[in-house]
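A protein chain is absent from this complex, but the other protein chains hold their places.
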Amino acid sequence: MKKLLVSTAAFAMMAGMAMAQDVVRLGTEGAYPPWNFINDAGQVDGFERELGDELCKRAELNCEWVTNDWDSIIPNLVSGNYDAIIAGMSITDERDQVIDFTQNYTPPDPSAYLGMSEDVDLAGGVIAAQTGTIQAGYVAESGATLLEFATPEETIAAVRNGEADAVLADKSYLAPIAQEDPDLMFVGDDVPLGGGVGMGVRESDGELRATFDAAIQSMKDDGSLNAMIEKWEVSSTFE
Amino acid sequence: MSCWQTVQDYALRSLGYGERLLPREGYTLCEHFTLIGSGMIWNVYFGAIALFAGFFLATVVALGKGARNPLIRKPSEWFIFIFRGSPLFIQFFFAYFLFLSLKSVSPFFDAFTSAWLGALIVLFLNTAAYSGEIFYGALRSIPKGDVEAADAYGFSGWRRFRKIVWPTMLRLAWPAYTNEAIFLFHSTTLVFFSGFPAWQQRGDALYYANYFADKTFNPFVPYPILAGYFILLTLVVIALFGLVNRRLNRHLPQEARRGLRLRLNVIR
Partner (left out) sequence: MFSFCSDPSTLEGLRWLSCYLTTVKHANLYIAVGTVLLLLAITAPAALAFGFGGAMAARSRIWPLSWVGKGYIAIVRGVPDIAFFLFFVIALDQIFEVIRHKVKCPDWPDEIWQGSDFVVCQAAKLPLGNSPQWVHDAYGFFLAVLTFAIVFGAFAANVLYGAMRAVPRAQIETAEAYGMSRRQSFWRILVPQMWVYALPGLSNLWMVLTKATPLLFLLGVEDIVYWARELGGTALPRFTDYPHGDWRMWYFLALLVFYLGLTKVSEVALERLMVRLSHGQATTGGEAQRRAGA
């Protein structure tokens, strides 16, 4: 009898833990198409929405989407307001010191300059970038005049109205814009930055990280990840 | 690297002197204090100049709002209403938009899209509207006897304004005006945060605090440092305004002076 009680208690505890663990909250920015954006129905949509849902299905997790400002996306993960970041975040050493990354779900992909004319001086001109991105850090080091804006939208606007000669951002973000607007074009060579995009999790959350790692690996293995990348045109595909 | 070296490298970084690249690793406390302190130069610059220039416009607007002629009164009223009625956040947005479009009209406006001039103009207009309302309130509460006495002494027009109305208005408005000054200095943190782009990583104190928070992902160090700097700045502002207040009230008997000091806290 006693044994039974103990095991019931243990079962109840495990069930409680499983229930608490079951909901995994995914944090994203919701302002970076095609990676993640809010669609007309007010839902998070985009490559990462589809990817995240598929990963959660494979890992048998119950996932919920949360949007958070880009600036505070890491502090809020670290203090436990959601459990993983899936927001087109490039894997960098700086970030890796504070959080852990899963393996990348897109290969390292170039950033690119978008400008109004072919003969932009990329080394000495005025280059716009979003504050706090790896591109902003790169421009500051390159010697060009860095012009920082809070949102990606404003960086494009700055090029259109002549405040900046070019903008440096992820090529996948710029490509649909360049397609739409005949005045804007890619300038110069692509710049390889970052180590691909991965999901960010807390350093103490090794288990969750392993779960997502395995799910990403299984999607890489059966080719479904490449298909998704092609569908959303976010980057090159894995070999 | 010693702290003194850091100070030499970064103390004037916000103006573009010293080390070109911001610190990229380590992020010592010394670097935090130096760079955020360096950014304070801009906060003081925006606050001090906007306050000084705004003071004169505020006087004009306050007189305008009190004028009988609707051609003078209405524009003053609308000016105060619009700038007091909307968030600074939105004012910066529209100002930047406006300056951008003016720029395409004439190269004369080139400098206006830079924070040092464009944001300064917005802050100047903003504080002029807020102070204008304070001064207007003070104008209305000038004791009737003071003005009657001035008339009896044969003062009129400019002399009456300069010698009687204006000093009394200032005396009455000073406590509230002190608070407006504090608020203005606090508002200067919005310049690079939402309104104007930062050039070459030259920004104000909040910009650098944000930079550190972005790199270390720890908001609990840079923002409290920023807060500390602002508490100091606020204390300085209160002290300076207190000195002026003493001078404005120097003719009053000791008892009455204390009475005015007590009222310092009434508004805001």
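Miscellaneous remarks
Every chain is named by a letter (A and B) in the order it is written, and numbering of its residues begins at 1.
Definition applied: a contact is a pair of C-beta atoms (placed from the backbone, for glycine too) under 8 Å apart; a residue touches a chain by one contact, two chains touch by 3 or more.
A quick note: this is a predicted structure, and the numbers were derived from the prediction, not measured.
Every shown chain touched by the omitted chain in the complete complex is listed here: A, B.
The residue from B:35, B:226 or B:248 that touches the chain not shown here is B:226. Among B:14, B:189 or B:245, only B:189 touches the chain that is left out of the view. Hidden from this view is one chain, which touches subunit A at 17, 19-23, 25, 30-31, 33-34, 37-43, 45-46, 64, 66-69, 72, 75-76, 78-81, 83, 97-99, 151, 153, 156-157, 176-177, 180, 202-204.
For subunit B, the residues in touch with the chain missing from this view are 81-82, 84-90, 93-94, 97, 137, 176, 182-183, 185-187, 189-190, 193, 206, 209-210, 213, 217-220, 223-224, 226-227, 230-231, 233-235, 262-268.
One rule holds in what follows: only the chains that are shown with their structure count from here on.
Computed centre separation for the pair subunit A/subunit B is 39 angstrom, with centres defined by C-alpha atoms.
Taken in their complex, subunit B has these residues touching subunit A: 21-22, 24, 100, 103-104, 113, 193-194, 197-201, 210, 213-219. If you check the complex, the residues on subunit A that touch subunit B are 71-72, 74-75, 78, 94-95, 98-99, 128, 131-132, 137, 140-141, 145-150, 154, 158, 161-163.
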